[in-house]
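Each remark here refers to the structure printed beneath this line.
As you look at this complex, bear in mind that one protein chain is not there, while each of the others sits in place.
Order of writing sets the labels: A and B. Residues in every chain begin at 1.
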Amino acid sequence: MQEIYWPSVFFLLFSGISCAFAVGVLLSQNIVRMAFYLVLSLAATSGLFFLAGADFVGAMQLMIYVGGTLVLLIFGVMLTSQERFIEMHTWAGDWVKAFLAGGALLFILVSAAFSVPAWQSMDRAEAEAVVASKTVTPLGMGLLGVRVDKPEEPDAARRDGMAGYLFQFEIVSVHLLVVLIGAAYLARAKRKRDLPAVQSDGSQ
Amino acid sequence: MDPASNLPMLLMGAWLVPLVSFVLILFFGKHMGSHGKYAGHLATLAIVTSAVLSFTAMFGVWLPSHPLPGAAHHGEEHDGEHAEEGGNLHVSLGTSTAGLETQFTVHPVAFLADDSHAQDDSHEAPNDHAAGEAHGHDAHANNGAPISHSGEWYTICKFGSLKLTIGYYIDSLTVTMFCMVSLIASCVHFYAIGYMHDELHDFTDPEVTMRDGKKLKRPGRFYRFFQYLSLFCFSMFGIVIAGNLAMVFIFWELVGICSYFLIGFYIERKSASTAANKAFIVNRVGDFGMLIGMMALWSSLGTFNFGDTTDAEGKIVERGMFSQLHTEENGYRLQPTESMIAEEKRMCPAHSDSIIESSAESASSDVHAPPKNTAGQWLLFIGGVGVFCGCVGKSAQFPLHVWLPDAMEGPTPVSALVHSATMVAAGVYLVGRFFPVFTPEALLVIAYIGCITLLIAATIAITATDIKRVLAYSTVSQLGYMMLSLGLGGWVAGMFHLITHAFFKGLLFMCSGSVIHGVHTNDMTEMGGLRKKMPITAYTMLAGCLAIIGAGIPLSTIGFSGYYSKDAIIEQAFSFGSQNPGHVILQWAPVVGAFITAFYMFRLWYMTFAGEPRNQHRYDHAHESPKVMTVPLVVLAVFAIGIGWTLPGTNLKVTNLLEQSRPIGTLATSQGTLLPDLVIPDEHLSHEWEIKKPAGIAAFSTAAMGLLLATIIYLWKKLNPDELKQSFKPVHGFLWNKWWFDEIYGALIIAPTMLLARLVSRFDLGIIDAILHGSAAVCKGLSKVVYAVFDRTVVDGMVDGIAGVTWDLGLGLRKIQTGSLRQYIMFIVIGTVVLFIAISVVQNTGLVGSLGTDLTN
Partner (left out) sequence: MQNLILANLLTEPIGVAHYVVVSAFMFTCGVLCMATKRNVLGVLMGVELVLNAASINLIAFGSPFLRNDANSLGLDGQLMTLFVIVLAAAEAAVALAIALNFYNNHDSIDVDRADELLG
């Protein structure tokens, strides 16, 4: 028997948690529970990220997803959480149809995942030889337009593709700004018009 | 004063002023005073201006620059002395009786020979006397072109060689006609202002009964009457001044349409509108002949112009009709032109030699050789008779005379104008103007037509009781006189009678209008004794009657105007008869006509003015007409009496004026070509005492007998006219019904035409319509079948099918488009799965190898 390879064990642990809670999200009828399961699932995913050597991204996953997006979602749940919407049953027919289609999709994806030889595991020695490195600095430089990770790429064609992500970063920034303004506008304008209805709802 | 430039200017002014008046009244007539009262004044002013301009042209320009013959040319003198005038060749006759007697003994054909310059020697012997005279020119030389001024104002259009222009041809006849027309028209205008005053307010037409039994009441049309009168005068002036045949035709038709308007002035009266239609249609019949004549002449002569066209230096550029037919080389005799016989030459070349020969020699000694250039003669004959056809229509000659008496339906001033100066004068004027183109045969036709007209109309006038109808038939009869005279070669006599007749007939009509105005009826049997009530009318009319019967001292120079002209005609008839024994009827017809004329004219006067009133009621209400009507009567009466006289102290008289414009080549005696025996005698021969004496006596005695007979019957009442009527019942009926002309035309022309029209209409309705309806029905049936079989199934099926498929497809797709978010997600999933399956299938079968290799990398 070989020595236990701990990264694999942790992989199984994190992947098991995230998949299990993803199934929980899928199967749960209660919206509040769904939100809770999702938080756990996403948090477990960040563990997967750490295992894959993406420490900064894993941290971002925890902060933005778990700490930001999901809080937003839960706000939404709370704002709309009237009794009748907490649990909404799906028709049995829908379940059947969804599982048939989802099963097919899953089968295809999994078979595809195992059909590519390059995606198989490395040898243990090879894997242990890999030196972990901090990714924060290269990521920050990459977002500013400088790729420090592969400056000595011999292939000229590949070097062209190694430009930084400054431009995309700017676009995403502006996009984020627009989205925030738009979301605020969408949510606010309608509510104002339907203010009496909301008030009457509140009085109930 | 330069006549060549001033005359056209003056006469154009006189011509266009009525047009201006017409246009003004046309546009503003309604607003000229109440009911257009001042329109009448405007029109009168216009025509008086025309008259002033015309008389200025006559006395201010024409007479000073073209002096009349120095010696008087009196009819009673044995000889006619012709001073040399203007461009005329010197013309004279033998001045001794002996010489003339000699001439008469010569066979008529010899005159032709005499005309030729080549034969001077041969006629020396019989003309010794003449040759020795002071005016010792060739006694029988033909006259050249009269003094005339011609030119063009405006070219309407040009088609190849056909050129239509507004031009003028002015000679003394033109100027005389201008004076005559404008003078009479002025009188008529003045008269009409009085006569038409009923139209100045709302007018109740007593002769039109509406469906509800009331009389028609309509607004007055005073201004419209004068509008038409102005147009009428303009048109007549246009004919007179016209420089070419085409222009004559244009104004000819204008005159026709004006007469249509005026005869149909009381358009609400059935009889008036029928009469207007009749006048118009009958004239069209004549105009058809005129068109044929125009085509015949134009196609052979290539011009419509009367006079020669000259350039600035007076050189002849293009020869007019007259000088083409009367060339100087031919001694101004009428000769068909080369172009006229060219066709015959081309058709029968074998014959052509003899034609050329004969045409070259016809003027020479071989006078007895049968003339061979008959094609040209026929062409000329057709052209002449064709143009005369137009004149027959316009001047109401047999057989187209039927419209004129019906034209009485117009207001009386119109009748006066139509019957004297304008419409009917136009026909006679055209014959006179066109005189050089008529061959002797055509002239014979004219003479016979005139003769028949003269007798028919005169006899009808005997029995008529409508005062205007008597005068109407009298007009027809007098027009017959004129045509007869022209046809017999009496050009001056005919034109002279045209002018004198215009005055006294205008007078007579206006007098009758005055009577009608006074007693409100046309029927002479309800008149009588009116001379006490309306003396001015009575005595002016008496003057007119005396003028028309030609009262005068026989064989003297004293008489009413008609005396001169009618005697001249009868003299010409005698002269003609003496040389053409075969046509003796033409000699005696005017004499008989004179008798009848005298009878019916005085029958009219006695019935109207003399004796006792036949209808006391009407007599009591009779009154003399206002001054505006009687003054023109007096003026015209003066002219009717004196127009034939010589102006004291001068040699100015109408015949001398007319002599100045004697048409080219008409002075010499001419002989027929197609009818070799026909001789149209030289007009001056009629002034010989041998002719003049019997003619004058015959004319006077017959007229006196007619007058006497009328007096016996109607004044002294020695014979009861009713008894006469009874004893001559068939004759009376025949005449009363106007020789059954209307009935004959009705049966011979109108009924067959109507029958034909009915047949054609039945053909139309029965066969053509049936074919049309049948084909329509077939089409309809066919289309129904096509509709049911093809349209309904194939086309509709196709369209409906496409639509249905699209509809169903849309409905089907609509079900997919549920709007359900979850369902869409399902579709995405299924789509992804399918995509994967498809890719894997492709990959496994190796269709796209590269994809697999990429993935394996």
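Everything below uses one rule, namely that contacts are C-beta pairs under 8 Å (C-beta built on N, C-alpha and C of every residue); 3 or more make two chains touch, one makes a residue touch a chain.
Predicted model only: the values in this text are computed from it and were never measured.
Novice: May I ask you to list the residues on chain B that touch the chain which is not drawn?
Specialist: That gives, for chain B, the contact residues 813-814, 816-822, 825-826, 828-829, 857.
Novice: For chain A, which residues touch the unseen chain?
Specialist: 1-5, 7-9, 11-12, 15, 18-19, 22-23, 25-26, 31, 34-35, 38, 41-42, 45, 48-49, 51-54, 56-57, 60-61, 64-65, 68-70, 72-73, 75-77, 79-80, 85, 88-90, 94-95, 97-99, 101-103, 105-106, 109-110, 112-114, 116, 118-124, 126-128, 130, 132, 135, 138-139, 142-143, 147, 149-150, 165, 168, 172, 175-176, 179-180, 182-187, 190-191, 193-194, 197-198, 201
The working rule: only the chains that are shown with their structure count from here on.
Novice: Starting from the mean Cα coordinates of chain A and chain B, work out the distance between those two points in Å.
Specialist: Chain centroid spacing, chain A to chain B, equals 116 Å.
Novice: Quick check: in the complex, which residue numbers of chain A touch chain B?
Specialist: 94, 97-98, 101-102, 104-105, 108, 112, 115-118
Novice: Mind listing the chain B positions that touch chain A in their complex?
Specialist: Per the touch definition, chain B meets chain A at residues 822, 826, 829-830, 832-833, 836-837, 840, 855-857.
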